[in-house]
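Questions regarding the structure given below will be posed in turn.
Only a single protein chain was left out; the remaining protein chains are all shown in position.
So, chain A:
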Amino acid sequence: MTANSTTDERLADAATGEQTDEPLLRVESLTTEFDTENGTLTAVDDVSFTVDPGETVCIVGESGSGKTVATESITRIINQPPGRITGEVWFKGENIAACSERTLREVRGGEIAHVFQNPQEAMNHCFTVGWQIVEAIRIHEDVPEAAARERAIELLDRVGIDNASARFDDYPHEFSGGQKQRVMIAMALATSPDLLIADEPTTALDVTVQSQILDLLAELQGEFGMAILFVTHDLGVVAQLADEVIVMYAGKVMERGSVYDIFERPSHPYTQALLGCLPEYGGAGGGIPGILPDPTAPPPGCRFADRCEFVVPDCREGDHPSELPATAADHTVACIHYGPEGDAGPIRDATPGSDRGHR
């Protein structure tokens, strides 16, 4: 695929990609570091994952685990410097981590769109929402102003903004938080992207609005046939949306698997601890004791060792454990207890909520 290939060609590329079982997005050994005054901070450390066309992948983890940085490193939205991104990002058969800034700009917004956490600040307060959506369209497509305007109004209407043609000329501050996020979604969909990266899009909204936005995203996913990479710390949202789940902790992938595996057969002590915080799994709302390790000087061995109840001396040695098979072929866990010399039995027995009897 080249920078000036047409949409048809791109679709054809995507179609052949599906036939050869090539995922839409394949991230290999993604590492993102920041140069800070206290040394090099490794926010994302050797992370790999894939997203298939039309699939929803959730990256879950507590604040500071590197989820956001990982997704913003895909299209290199992170400023470099101070950031430093290495690794490969294969999108529709092309390594976009190696392509020029110019080519990448075609991908950004054109094929991979973003929706961010805080809609209050994500739009420029000096331009009307209509102007901002039209900009997103006209950067990628050579359409006349009037046609772009018409499409922007259609999109606003589709995402549930009442009286869209009148609201086109309103400024962001004239919209409520939930409406702003709807506008942001409309902006992201303006060019029918193949992948939507949604970074905690409901965190800043109140609970009733949250579920509306999630429903909207699910509907639009079907309509637009796009894959969604969804970042959240909310396991309830994961259960509602995800096909595949990636559990991150301190810049590392701890466990990955289908949504069923993660919720019914959580295998990493960290995943279990996360689930254990949920009330329906018997959590008292106290959270996981302890704090994240220092990202500028991560300890040797497993990053979670200091907070893990199954810790053994071997956990604190060598590199972070590599991902090992847990319960299914596509269900892996980065924990030495699942290795040839480990015994994962006690961990499996400790699965939170195993005595719930319903779900």
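Note that in this section contacts are C-beta pairs under 8 Å (C-beta built on N, C-alpha and C of every residue); 3 or more make two chains touch, one makes a residue touch a chain; residues count from 1.
Following the convention adopted for this analysis, contacts and distances are computed from a predicted model.
K.L.:
Which protein name, taken from UniProt, belongs to the chain you can't see among "Peptide/nickel transport system permease protein", "4Fe-4S dicluster domain-containing protein", "Cytochrome D ubiquinol oxidase subunit II" or "F420H(2):quinone oxidoreductase"?
P.N.:
"Peptide/nickel transport system permease protein"
K.L.:
Out of A:T32, A:T50 or A:T75, which touches the unshown chain?
P.N.:
A:T75
K.L.:
Among A:A152, A:M187 or A:I262, exactly one should touch the missing chain; which is it?
P.N.:
Missing-chain contact among the listed residues: A:M187.
K.L.:
Which of these, A:D35, A:E121, A:E317 or A:D343, touches the one chain of the complex that we don't see?
P.N.:
A:E121
K.L.:
Kindly note down the residues of chain A that lie in touch with the hidden chain.
P.N.:
Those residues of chain A that touch the unshown chain are 72, 75, 77, 105-110, 113-114, 116, 118, 121-127, 135-136, 139-140, 171, 173, 184, 187.
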